[in-house]
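Working notes, structure below.
The complex appears here minus one protein chain, its other protein chains still in place.
After this line comes subunit A, so read on.
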């Protein structure tokens, strides 16, 4: 078995076991392809993403864990470090600061942390970054909350 496959299988088992431990993250492996995963993460509290559920798509490369998984938001999100159209995430641990000790689960945690602590100085979403950089926290919060309501909350009724 390829090392990546063996390791993903290990992670799969771990996820099954940890399901209760971390209610904010729900990682699901594709039925037919262990290299494709999706995750549902809860927007962290006391942020404009609170109450939203965001879907992430993981594409795991063959050399994993020597190479990081590719992760993007499937759910629209207004965040300085997430591309508004593609959902691409700008996060160092997914690029040059990757370490093979990260797991899909811990990557999800890192993304939740990024949602709570945006880095407006390296924006993928310039509008969002500019609002924060110009100090308009209120404007940023209301935009982010609006998109959370529009895209990340289950429709009522």
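Everything below uses one rule, namely that a contact is a pair of C-beta atoms (placed from the backbone, for glycine too) under 8 Å apart; a residue touches a chain by one contact, two chains touch by 3 or more; residues count from 1.
One rule holds in what follows: contacts and distances are computed from a predicted model.
J.: Just to verify: the chain that's not displayed, which of "RING-type domain-containing protein", "Cytosolic iron-sulfur protein assembly protein 1", "Large ribosomal subunit protein bL19m" or "Transport protein particle" does UniProt list as its protein name?
T.: In UniProt, the chain that is not shown appears as "RING-type domain-containing protein".
J.: Which of these touches the unseen chain: A:52, A:65 or A:87?
T.: Candidates A:52, A:65 or A:87; residue touching the omitted chain: A:65.
J.: Of A:59, A:113 or A:126, which sits in contact with the chain we cannot see?
T.: Hidden-chain contact among the options goes to A:113.
J.: List every residue of subunit A that touches the chain not included in the displayed model.
T.: Contacting residues on subunit A, toward the hidden partner: 3, 6-7, 10-11, 14, 63, 65-67, 81, 90-93, 95-97, 99-103, 105-107, 109-110, 113-114, 117-119, 122.
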